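Here the structure comes first, spelled out in structure tokens, and everything after it is commentary.
A protein chain is absent from this complex, but the other protein chains hold their places.
Should a chain be cited, it is by its letter among A and B, assigned in written order, with residues numbered from 1 in that chain.
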Amino acid sequence: MMAVLELKNLEKSFGKLEVIKDLSFAVEEHSVFGFIGKNGAGKTTTMKMILGFLQPDAGEIYVNGERVAYGNSKTNRYIGYLPDVPEFYGYMSPKEYLRLCGEITGLPKEVTQARSKELLSMVGLENTNRRIRGFSRGMKQRLGIAQALLNEPRLLICDEPTSALDPIGRKEILDILSIARERTTIVFSTHILSDVERIADNIGVINDGKLVLEGPVQNIKNMKRKDTIQIVLSNQEMNTELMSRINELPFVLEGALEKDGILIKLTNAEKFGKEIMSLLVREDIPVLRYEILEPSLENVFLEVVG
Amino acid sequence: MKGYLAFTKKEFVEQIRTYRLLICLSVFFLFGLMSPLLAKLLPEILSGMDLQGMVLAIPEATAMDAYAQFFKNITQMGIIVILLVFGGVISNELTKGTLINILAKGLGRHTVILAKYTAMLVLWTLALAFASLVNHGYTMYMFDTSDISNLLFSLFCLWLFGAFLLSLIILSSVLTGGNFGGLILTVVVLGGLLILDLFPKLEKVNPIYLSSHNLEFLTGALMPADALLPVLVTIALLIGNILVSISLFNHKKL
Partner (left out) sequence: MNEIMEYLPFIIPIIIVELVLMVAALVHLLKYKKFRFGNQILWIVIVVFLQIIGPILYFTIGRGDE
């Protein structure tokens, strides 16, 4: 598989502030890459360097095998970009704006027309003929996706596409991106982990200017996982006694008494869970609920970024 | 080339829909119309004033007076209007972020500068031509215009000065940030040029020359050959402004 996007040992500082220190990763064709990090971790900076809007202090970026040059990047013809807050010419209608985009990229008129129609109906703006100046945030975001996909880019880069939107707007954007993944490779940044879980194949977690975690979403959830078992007793008075017993077990990493029961962190819930169960039976402790909690990306994220 | 044409077209649409075309054409139309009118009316107003017995010998107004008014209007009010209309030509798009989508599509940054300059130049040319036609028409209607010489050359000088001013607005707009940064820097540079104009030795290497001697070409006091150096200097500065703007813009963080 070919890498559509490749970053090699990227570095960038603003004055004394080192935002990106030695960042490397690659994104393969026809995948969805979730670029995760806290606010201010350097996600937007990285994206602007990919587009040639900012100059890296060191390192190289390749799009579709071609090196990105700062200032006048030819490689942008492979890219569709959705800025975090896309801005348009307010005096144009969506159709007129897409026509301008088509002319700039050199698409034939008929192609622009056909694709505009298709894309506008995909993002739900096909019947919106008024000028962009009155558009809501969500509408601008949707038009932003349409303009980014107009030239059928090999790579669609979205900077925090959902973070400024209300829950309905977020769902709409995620649905549209799920359709778009059929046609192109998507890189999107976010700090909302449930969005990543919904549509990403691979993730990269950036922290402190470096990629601290990278790989397929499923593997990461499993690999780093600390399982959690939740036990709720019918007799709350026995909580403390059970706690001390559990903490004596060698495979238990941490046992804690929380308001929703006893939470036990351990490395492998399926294997060692039996021992916990036999302990409960042996001691004749009545159990209301016994549950192995699903590992979530959020736990993993908090663990590596922490 | 396609990108250049597309972006220039976008600039024209913008001029129309943001009322810049309407403003420029109406104001310059009024300049053309009011200049001969003012020339005609001023002596009448002055002679009508009660000066307590003093008698002012005011000569009858001529076509030259009309043109004096015209050049004064264009080089003062006209330039203020041009500054107001075009002051934010690049900074507006940068502060709003509207250029990001366009540049992310691979449109060259130099194309943006060239397309914007083209559209500004076309509007300036239209406005000045319109004003000149109206002015000349009304001047002919009111006065005898037979002794006017070098009219087209004089107007060309004014046009070239405007073209230089537009290139200066672009350069200032690229250099500074904020909505009014370009406007303020242009005014500062113009002020500097006006001060330099006070030194007779530097007069001919200063674009101001092209906007301050227009009437003298009409009366025949100056001939086109006298303006050769200022014309060449201004063209060189204009091209320089655009080239520096492009190079600075290519390295601008977005």
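Please note the rule applied: a contact is a pair of C-beta atoms (placed from the backbone, for glycine too) under 8 Å apart; a residue touches a chain by one contact, two chains touch by 3 or more.
If you're wondering where the values come from, they're calculated on a predicted model, not measured in any experiment.
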Contacting the left-out chain in the complete assembly, out of B:L33, B:A129, B:L175 or B:L202: B:L33
Contact residue for the chain not shown (choose from B:L84, B:L152 or B:M223): B:L84
For chain B, the residues touching the chain missing from this view: 18-20, 22-23, 26-27, 29-30, 33-34, 37, 81, 84-85, 87, 96, 138, 141
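Throughout what follows, only the chains that are shown with their structure count from here on.
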Euclidean distance of C-alpha centroids - chain A vs chain B, Å: 52
Touching residues (chain side chain B, partner chain A) in the complex: 2-3, 5-7, 9-10, 13-14, 17-18, 96-98, 100-110, 250-251, 253-254
Chain B-facing residues of chain A, complex: 48, 51, 53-55, 70-74, 76-77, 79-81, 83, 85-89, 91-92, 96, 100-101, 103-106, 144, 147-148, 151
